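Note that this is a trimmed complex: some chains were dropped, and none of the rest were shifted.
Per-chain numbering from 1; labels A, B, C and D assigned in written order.
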Amino acid sequence: EMTVSTDGSTSMEKVIGSLGEAFSNKYDDVTFTYNPTGSGSGITAAQEGRCDIGLSSRALKADEAKTLDGTTLALDGIVVVVNPANKVNDLSIDQISKIFKGEVTSWKDVGGADTPIVLIGREAGSGTRDGFETITNTKDSCKYRQELTSTGDVMTVVSKNENAIGYISLASMNDKVKGVTVEGVAATEPTIADGTYKIQRPFVLVTKKGAQLSEGAQKFIDFAFSEEAKPILIKAGVVPVAKK
Amino acid sequence: MLKKQGTGINVEQIAHMVFLFLGIINVGFVLVICIYLVIAGLPAIKEIGLVDFLFGTKWASTAANPQFGILPFILTSIYGTAGAIIIGLPLGFFTAVYLAKFAPRPVYKFVSPLIDLLAGIPSVVYGFIGMLVLVPGIQVIFNLPDGSSLLASILVLAIMILPSIIKVSITAIQAVPEEYELGSLALGATEIETYYKVMVPAAKSGIAAAVVLGVGRAIGEAMAVMMVAGNAPNMPSLFESVRFLTTAVASEMSYSSGLQRDALFSIALVLFVFIMLINATLNLVLKHRGKN
Amino acid sequence: MQNNLPLRRKAYCGTMNFMMLLCTGITVALTFFLIIYIAVESIPHFSVKILTTKPSYLDDSIGVLPDILNTIYIIITTLVFVLPLGIGAAIYLTEYAKSKKLVGMIEYAIESLAGIPSIIYGLTGMLIFCQFFSLKTSLLSGALTLVIMNLPTIIRTVQESLKTVPQGYREGAFGLGAGKWHMIRTVVLPCCIDGIVTGCILATGRMIGESAALLFTAGFAHALNGFFDALTHSGATLTVALYVYAKEQGEFEVAFVIAAILLVLSFITNMSASYVGRRFQKSKG
Amino acid sequence: MAKVFQVKDFNLYYGDHRALIDINMDIDENAITALIGPSGCGKSTFIKTLNRMNDLIPSVRTTGSILYRNEEILDKNLDVTSLRRQVGMVFQKPNPFPMSIYDNIAYGPRTHGIKSKAKLDEIVEKSLIDAAIFDEVKDRLKTSALGLSGGQQQRLCIARALAVKPDVLLMDEPTSALDPISTSKIEDLVLELKQKYSIIIVTHNMQQAVRISDTTAFFLLGDLIEYGKTDQIFNTPKDKRTEDYISGRFG
């Protein structure tokens, strides 16, 4: 009986959940667990050996990369979402940046109704937030009305509040919320794969440098990068990346 | 004939030792919790500086230039708790007096299981319903851009502490000797006058205990509030999204690292100190009651 | 001497009466609202499938069976540890302890334990069990955290029922030459078994309702495991699952189903506790 | 002599149990009436009927008539608060409220609408003087009444009853919880109060009945066996059962 324990990013939930399920279906003798805690904590868990594989929805930072190996499993778009009732369909990176910095506070300034903009963000430490703020150049200056602890939560709030804007992982996208195009480009697999959709970040499998992976963990990583896994990743809404 | 007890250890002595150990172990648990919290909580306070930590008004734990001021959380916790008491206490108190003294037997028999049920509902259920009903409701009623707010948290907390306030108050009121009641009635007071002017004052330390208990519950609640407060680290304001001491810990803990993580443990330490102060107050109240 | 209360007194009594009825009314209405709202929202989503499967990403389906099992596992494990600890401590306090100081200290400790909020239990449980004892994020870590949390409940209820055992029984047993432990085992404990059961039920209720302490210690995986496997793995109880589904994933249907299950469980624990309590009082005459 | 109470064919039931049986009894004004009888004979039940304190027990049912100064008090529509104001009561166990001495006395007048501080001060002082306890407590009116001794507490309760200016004072074994010295103080007090009030007192203490009462009623198992001048009852009882009881042969 082997076990594979993974721990980390909540935005990778769907991806890793699907992979894990397919993996357990394939090998009867392994138990696969996924603990959706967040990228930061997944990285720490990998470092402290509390899990076999850490899951991060952002690239490892320099000091983290000293002790850890990060392998990019897939690319994920970060979709800027609004309530389906919102008339705004497209925003530029600059507009997004101004909105989240609180410089633009009404939807009418970006072509929408005359209502206040309600900013929904993720909590400090989230890989999604880190990726979004880095790319839109809003690091540390977002004026969030709410800081929520998961992708699902952001979707719920945005879907319930006509004034809200937030950002979520493409993998989790559904029609409860509306994704806006960024500089005319919609977040889709091709646009992410070729880099024309700007707001994207990697999904990374994190392991301890130099440490021997358990048999199960090795099997899982091999599985994740196999041809067999590709359709699963695509179905989960992300763009697979070949193992380097 | 009466055999003397040998020096060997017998079952009775073993039993005594085991039970002694089981009793003492509770003290051990408290000590371990204290020690761990202090060990985990002090480094960040040392690094940030106690004054900056407690009285800083800005919390930006992952910024390039991180800031760790928890005054907004402290104030939010205090305001939120106070608000919950202000709403929950009168509601609970009048209900308790009614149930303890006026309710006809069938009404009492019907309502008291309801209150038990209310007490037994897990806090996340309150948070869940609050999130679906209260938050949108507040947004519409007060015409706000968003309903997640201190007010929503206060209402959820008020409902959550209601059953414990009711139950403790009922016990306190029922414990008042009947002689006071008779004495007052015999002077020509009506039943309502009797209950509110004699029975309730006589039960006041018990009711005070109920309040302190409610404060403890409200200040320590995390999950339910997390679902309705919005969790932005703002200075508290009734219609703004806010973060409590508990939710500050809960929302960032799983993502945290380094000084941020240490600072979260420091917040937990602050919360713990608050709770210990409240417990000490409760003890005083109860002791005072014991004397009367 | 017909009814001629002065207006001022009439007004006072009227106001107070009105306030009482109003507040009781609000409380009752609130409870009914909760019950009905949850019932209405959850009943359409109840199905055999949701109760008997685990969630699947591949099929895009949701089931709460793992959460139900995890809840049961964690309750059993917690009770296994907390009962001997709690009953033992209660016996020490009521039957053995002579030193007032020691009793005071232990009771203060128990009071403190009772007052500590669950989020702090969650944190210290994480530090102590998950990290220090390297039990990782697992049901066992969660259960051990709950053990400490629920000690005060068990100790208090057992103490209460120990105190109701008539002193005459103890004297009678001693008078026949029984030792203390023998006396406790053969006379006192059988007498307060109902009290112990009540304590268990109350503690079970608390465990079912707990979330904050489990989030960091037991985690929230929805894996379907056997008892011993589950103990070493992360797993969500119903309450944690409700939080995760409602808050993190926006899956309200299943959240309502869980809320309804929790409501029913809460009702059952209350009813059985008061049933046992009543029987207890009857047997004590 | 004028009558304060006129009891006619009065019966009282606790559920099915008839605790008082066809009582007929007129009670004198400005006199002390003692009720005696073995435990459980219905003395407390009877005295509590006179200010309708029995209303608190749901199972109680009554028949017959009791007139207080010619008004029917068994009437359902009667304003019991005003009856109780005029027919004050002192209980077996002293029951001061857990407030200051002053507030205990002022409780009744305040309840009945007196707000003026000066007026209240005056009533408190007068009641305490009348209850022969003023000198003992005058320096600590603001301290808790629970700090007083049992005898002082009982006199405080009497003062509290006097403060609402009652007409009749009912006393249910007011001295049975007290030591002999406190008892004799209260007996002196009762004798003095007789000038202004009509007093009905339940006692288990034959000597006490002889020492203080003008008339005595002897109850047995719910029946009023004999009722008359105290002298006559104790010296030349008409009924064998009265004689047996006062000579200690049963009870």
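Brief remarks follow.
The rule we apply is simple: a residue touches a chain if its C-beta (ideal position, glycine included) is under 8 Å from a C-beta of that chain, and two chains touch if they have at least 3 such contacts.
These numbers come from a predicted model, not from an experiment.
Taking the complete structure file into account, the protein chain formula is A x1, B x1, C x1, D x2.
Heads up, the rule we're going with is that only the chains that are shown with their structure count from here on.
Shared contact partners of chain A and chain C, listed by label, are B. Relative to the centroid of all protein Cα atoms, the closest per-chain Cα centroid is that of B. For the criterion of most C-beta pairs in contact, the winning chain pair is B-C.
Each chain gets a centre from the mean of its Cα atoms; the one farthest from the centre of chain B is D. A separation of 36 Å divides the Cα centre of chain A from that of chain B. The mean-CA centres of chain B and chain D are about 48 angstrom from one another, to the nearest whole unit. Across the assembly, chain C contributes residues 5, 9, 247 that each touch 2 or more other chains. Multi-chain contact residues of chain B (touching two or more other chains): 190, 193, 226, 253-254.
Chains touching one another form the pairs A-B, A-C, B-C, B-D, C-D. Chain contact summary for the complex, chain C toward chain A: residues 56-58, 130-131, 136-137, 219-221, 223, 225, 229, 233-234, 244, 247-251.
Those residues of chain D that touch chain C in the complex are listed here as 71, 73, 77-79, 81-83, 111, 113.
Within the complex, the chain A residues that touch chain B are 37-41, 43-44, 115-118, 123-126, 130, 139-140, 144-149, 157, 160-161, 163-164.
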